[in-house]
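On to chain A.
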Amino acid sequence: MLQKEGQIRIPAGCAISGIFHRDGARENGARIIESIRTMHDRSNGLGGGFAGYGIYPEYADYYAFHVFYDTQAAKDACEQALERHFDIVDLSRIPTRRHPRITDEPMIWRYFATPLQTKLASSQLDEREFVSRFVIRINHTLEGAYIFSSGKNMGVFKANGFPEDVGEYYMLENYEAYSWTCHGRYPTNTPGWWGGAHPFALLDTSVVHNGEISSYDANRRFIEMFGYSCDLLTDTEVITYIVDYLGRKLGLTYPEIANVIAAPFWSTIEKQPPEERERLTYLRNAFASLLVTGPFSILVGFTGGLMALNDRLKLRSMVVGEKDDTVYIASEECAVRVIAPALDRIWTPRGGEPVIVRLNERGNP
Partner candidate 1 sequence: MNYVIIGNGTAAVGTIEGIRAVDREGPITVISEEPYHVYGRPLISYLLLGKTTEEKMLQYRPADFYEKNGVKTLLGRRALKVDPTAKAVHLEDGASVPYDRLCICTGSRPFVPPMEGLDAVEDKTSFMTLDDAKHLDAMLGEHNDKRVLIIGAGLIGLKCAEGIYQRVRELTVIDLAPRILPNVLTEAPASILQKHIESKGVRFLLGDSVQRFAPHTAHLQSGGAVDFDVLVVAVGVRPNTELAAGAGCEVERGILTDARSATTVPDIYAAGDCTVSHDIAADTDRILAILPNAYMQGETAGRCMAGDDAVFDKAIPMNASGFMGLHMITAGSYDGETYLEQDEAHYKLLVTRDNRLVGFIMIGDVDRAGIYTSLIRDRVPLDSIDFDLIREKPQLMAFSRAERAKKLGGIHG
Partner candidate 2 sequence: MAIDFLYPQYEVVRNYDRCIACRACERQCANEVHFYDPEFQKMMADESKCVACHRCVSLCPTRALKIVKTDHTFKANANWTGKAISEVYRQAGTGGVLLSSMGNPEPYPIYWDKMLINASQVTNPSIDPLREPMETRTFLGKKPGKVERDRDGRLVPNLSPQLELNVPVMFSAMSYGSISYNAHASLARAACALGTYYNTGEGGLHQDFYQYGPHTIVQVASGRFGVHKEYLEAGAAIEIKMGQGAKPGIGGHLPGHKVGPDISRTRMIPEGTDAISPAPHHDIYSIEDLRQLVFSLKEATAYKKPVMVKIAAVHNVAAIASGVARSGADIICIDGYRGGTGAAPTRIRDNVGIPIELALAAVDQRLRDEGIRDQVSVVVGGSIRNSADLLKAIALGADACYIATAALLALGCHLCRSCQTGKCNWGIATQRPELVKRLNPEIGAQRLINLVTAWDHELKEMMGGMGINSIEALRGNRLMLRGIGLTQKELDILGIKHAGE
Partner candidate 3 sequence: MKRIYVNEKWCLGCHLCEYYCAFANSGKSSMVKALKDHKIAPRIRIEERDGISFAVNCRHCTDPLCVKGCISGALTIVDGAVQIDSDKCVGCYTCILSCPYGALSTSNEGAIQKCELCMKNAFGQPLCVQGCPNKAIVYEER
């Protein structure tokens, strides 16, 4: 019998797309669905998903947990756990519409919650660490429950199916985000599992990824030393944890994170001016085991920003387009042009060269 994600590591090819409004303007999910639909052939119907930032302004101070449940028992257990650790201010089924090509759906629930102060204080942890540990523990230990989104004022929507169908299924026209990322998946041998679809997210960091990283097990075995559990055995998952570890736990900036996971070649480093050479050498040496090799193009979503990054050989396609304050990033130019035919600028970032966009003063007053 075929094993599912987490029981076996599954290589996949993919399409990614993203829209980011620097001025904080929000748009609903229609265009991002249009964009990914254009790259239909890069997916095979075995997974699609979206992440939207700024979609829950009314609950901006609460963690929004999106959870798949296979069984009622799992739901009960998970909710018990949530209640033990969190003050839940809202909970509901995530609205979906019936869709002919989206089937076998699990129960999909959403909780807006904030850690119980007593629990948080007694844990002696920083709030985000408290939440991330909770999420990792549930996902690792609670059979049939899977928290696939856990950030504030953002949310991940994913399912087994073509991404445009998934967008329609989740009725993304009803959500307005200043940053959208999405993903269409082309796994090679899976029956398709909802949890295995992208984006993969922890707290407000979400990752969509096209590629197959050859450093996977080196990265996994390293990152797992720091409390992460790579239950899905996917690249996206390990990249998310790496970004979380380097950024949230160690305090590296996004450019520095890019210098670690897509570190320049030594031959490139040697050509830099001394200070830059020292900095790059330091990052590459100190975090050697977090170098990611093999082909990838990723979009890392985070509160207030988006980072696009290619592997250092640029073994996967990725283009960036700009129109006024809006930035478009996709696997193929057609996926940008279809929603933004007239661009100020469009270019192909070089391998290992991050494109980081953030809300500007208008978007982030």
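On the choice of candidates, all candidates are chains of the complex that A comes from, given by their letters.
As a working rule, a residue touches a chain if its C-beta (ideal position, glycine included) is under 8 Å from a C-beta of that chain, and two chains touch if they have at least 3 such contacts; residues count from 1.
The structure displayed is predicted, hence computed values, not measured ones.
All listed chains 1, 2 or 3 share the complex with chain A, though the touching one is 2.
Remark: chain A residues 9, 11-13, 188, 211-212, 214-219, 221-222, 224-226, 250-252, 256, 263, 265-267, 278-279, 282-283, 285-289, 291-295, 312-313, 315 touch candidate 2 in the complex.
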